[in-house]
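Heads up, this is only part of the complex; the chains shown haven't been moved.
Just so it is clear, A, B and C label the chains in written order, and each chain counts residues from 1 on its own.
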Amino acid sequence: MPATDTSIIATEELAAAHRMGADEFRLACEKLGRAPNLTELGIISVMWSEHCSYKSSRVWLKKLPTTGPHVICGPGENAGVIDIGDGHAIIFKMESHNHPSFIEPYQGAATGVGGIMRDVFTMGARPIALLNALRFGAPDHAKTRHLVAGVVAGIGDYGNCMGVPTVGGETNFDARYNGNILVNAMCVGLADANRIFYSAAAGAGNPVVYVGSKTGRDGIHGATMASAEFDDNSQEQRPTVQVGDPFAEKLLLEACLELMAEDAILAIQDMGAAGLTSSSVEMAAKGGSGIELNLDLVPQREEGMTAYEMMLSESQERMLMVLRPGSEPLAERIFRKWELDFAVIGTTTDTGHLVLRHKGALVADLPTGILADEAPMYNRPIAPKSVPAIVPAEDVPAPNSLGDALVALIGSPHLASRRWIWEQYDHMVMDDTVVRPGSDAAVVRIHGTNKAVALTTDVTPRYCYADPFEGGKQAVAETWRNITAAGGKPLAITDCMNFGNPERPEIMAEFARAIEGMGEACRALEYPVVSGNVSLYNETNGEGILPTPAIGGVGLIADVSRVATVALKPGDEIVVLVGAETGHLGQSLWQQQATGRVEGAPPPVDLAAEKKAGDFVRGLVEAGVTSTVHDISDGGTLVALAEMALAGKRGLTYARAEWLAPHAAAFGEEQGRYLVGLSRGEAARVLDDAKADGIPARIVAEVGGDAIAIGGEKPVALTDLGRLHEDWFPTYMSGRR
Amino acid sequence: MKARITVTLKNGVLDPQGRAIANALHSLGFGGVEDVRQGKLIEVELKAADEAAAKTELDAMCRQLLANPVIENYRVELL
Amino acid sequence: MKAAVIVFPGSNCDRDAAVTLEAVTGVKPAMVWHGDEALPKVDLIVLPGGFSYGDYLRSGAMAAQSPVVRAVKAEAARGVAVLGICNGFQILTETGLLPGALMRNSGLNFICRNVDLTVERADTTFTNAYTQGERVTIPIAHKDGSYFADDETLDRIEGEGQVVFRYAPDADGGSGNPNGSRRDIAGLIDRSGRIMGLMPHPERAADAALGGIDGRRLFESLTRTLN
């Protein structure tokens, strides 16, 4: 960029260089009544980018249910807030860092984690857990191993240094992510329900304060990059990657929380994508005020930064606050104690404008409305593709032996243990991790109490591709199910909508239908959306990723001694399957294993049955009848049973559904099902109760021995199965596979 | 043949390590320290036909693995 | 027993240590900010886990040079017990209060998992509630936990009985050493018997709700001895 000068007046060409189309440029000039100067153009272009304005997605996001008895603050703030009783609030959100992580996996993933934590602690919460939803390309793709290594190390190093446990997440491999991986990070924080901090900066004459790290020329134009499709030239955009400094963030966290305990902050907003621009504009626009900044006062890391550069810098570990007048000295003392920069850089006004001065000159004067509420909004055309027909089980090849098929599935990249990943994350720090990674949902105790939250992230992208509506439903339902399996009452979700180019009607249709499916599930399960993030243009050379609406769910466990995990326990004699068995093999991992493809309709989600079965199972955990529950998902019943056996180091004898083809019974991926470990006596009672409630349930396994015994076949020894399950990841990452 | 590769952060890229070291040196009383940048040193022992071949190979190693051109510069010296 | 927990910028197991100390001793420890000039009069000083000053140069290196650690050294010289957990152990080796160094794990990655340890010494201030040779399970969480000292030093510390915890072999005979530590060393005591450092986190294994209580007896030992 040339040195900024108010004399450089924007043109269509200059706008195009900022990825702003001619129409939008004309609209901007019209609204402004003149052409913007270069600094102003930079500000408008980032605020109008997909990343900040949600211009393609807003019309659809509005359709999601966002209210409920537990919701304190839904979408629209830095993160969502729910009430978990006793004066405690849980603040959480998920966000993508896809493009930066593809270009520089370590730093991209690390700064993603840093960013989502700031969204949560800016609202007054201490982060208590992190999760991450990762999608990589095919394992045999040349870049995959390097990307996995970098992303995992980046997430781990940042969260570990912050001292926040990373307790869960998910990892998929699919060739459709070869050129565009997905790195979605979720942060969950705990706050005092009556001390939540918001970003609206109402009122004039209040000091605007910059805290945290200094501003450098980091990631200038990151926000527009995140909204642009990749092409082979994108390697050229490299300097836009930022380096994370978790130590600075840790100091920022402690300093902010220390100041938040005082009565000093009127409004606070982290500087994330589009840094100083979006934070100042959003604070003023939400508060109906204006903001005037003197950029000379911005703490700078590099010499000779222009107004343009300062406004668009994405340097990390920074916050913008509006303080109660007079509290500056107190705030300054706290930030200096933590060795962070602190500077009063402006004041709020009643003009409704963002006004910037630099070196004595007025360098920008823009009405905030243009930048926020009046940003363009598109109702883009959609062209839904037809939903494929259900594939009958007979059309999916059957294995010669269920045991061999189980061995193949459990040792495949899709189902192999993720221990290699989560052992690199400190998942125990803060001493409240009651259920560690490796179960259905992680359980994190609310410090100093007897209650806990259950946390999970889920989506099955292959289902979403086949049928975005059912896939959207399924993603929400699966988080609900995972929380339920841990014994939790699901309360609310956050989402991270990762899709391709919305200007293509078939992609826009995927987005729209997924939202509709999610909304239907949220309504039926009374499980609202309180925060989220949209990442579009996830494509390389015109090939889109699988539609991936990642869902992060939060549930409440009232009594931390009543939780369930997947591992078979010493008292378990019987495994009961709760839910209906129909042998749905379309889109299943077995179909993929057997044919190399997935085809047909995904398994449908019957939300009424889902709720009934889930409430029933949760009741068993709450009553202390069982502490062993696993939901049935990828790979079907036999895989889920094997996972319980491996985790508990106890064998079992499998009794398949005799009315189905054996492979459909074993590997069908019907939804809304759970496996429950019980003593013999309790099993009988549970079956009676299920029957009385009209919920399908039957005995699916007898526990015992040290193998998975399958009628008429050679038993599969747990030690062998366990080795395959555990070895895939370390072997792959060592380069030996 | 022996080579020394140094990998340093590009100008303008945040260097938290370097800054932390500078701060620590200051608090130890080394007031003359104005700036610190941290980098990596990689010493490679390799078989190559001649110096030119070695240089080409080392250069390829840097581009492919040892440095990330997004944020780093590298320099190769034969010893 | 009165205890103090030192809080460096970047410490992150300070609260965990304090909670466990209070649960075991019934007394809230003093939390001492790294910039504080003087240490309160206590029986035990804990250097907690975390990433002091970001650990950007070598783990523990910058903390070892901090003023508060100078004060800790002075207290140690007066006979106050010092316990370094994880980053605290790294700090103690960096200061020279304990011999050797903690290097990058042999597998290079951060590792967080339960490990089995053998108690080599059950007659110390820190471990008298254990039995000699006992096998206990305590979590580790570190990237730089590979204990190194040269052969001569190793022979000397073994000879003087300074090795308190070792990584135990796996049930199936595997090495069980998670990080490449020489001679499987997981925890050490100094010659005076008043300073101990260990990589595993006993404070993470002191609450049954979190899945294990084998670390609790370390704090019970201290209470017994220092009361």
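We adopt the following convention: contacts are C-beta pairs under 8 Å (C-beta built on N, C-alpha and C of every residue); 3 or more make two chains touch, one makes a residue touch a chain.
On a predicted model such as this, the values are computed, not experimentally measured, just so you know.
Across the entire structure, the chain copy numbers work out to A x1, B x2, C x1.
Throughout what follows, only the chains that are shown with their structure count from here on.
Averaged Cα coordinates give chain B a centre that lies 34 Å from the centre of chain C. The geometric centre of chain A is 36 Å away from that of chain B, both derived from CA atoms. Among the residues of chain C, those touching two or more other chains are numbered 53-54, 56. Within chain A, the positions touching two or more other chains are listed as 245, 247-248, 339. On chain C, the positions that touch chain B within their shared complex are 53-54, 56-57, 61-62, 65-66. Taken in their complex, chain C has these residues touching chain A: 9-13, 15-16, 19-20, 35, 49-51, 53-56, 109-113, 139, 141, 143, 201, 203-204, 207, 209-211. Interface of chain A with chain B (complex): residues 103-104, 107, 213, 216-218, 238-239, 241-243, 245, 247-248, 301-302, 315-316, 339.
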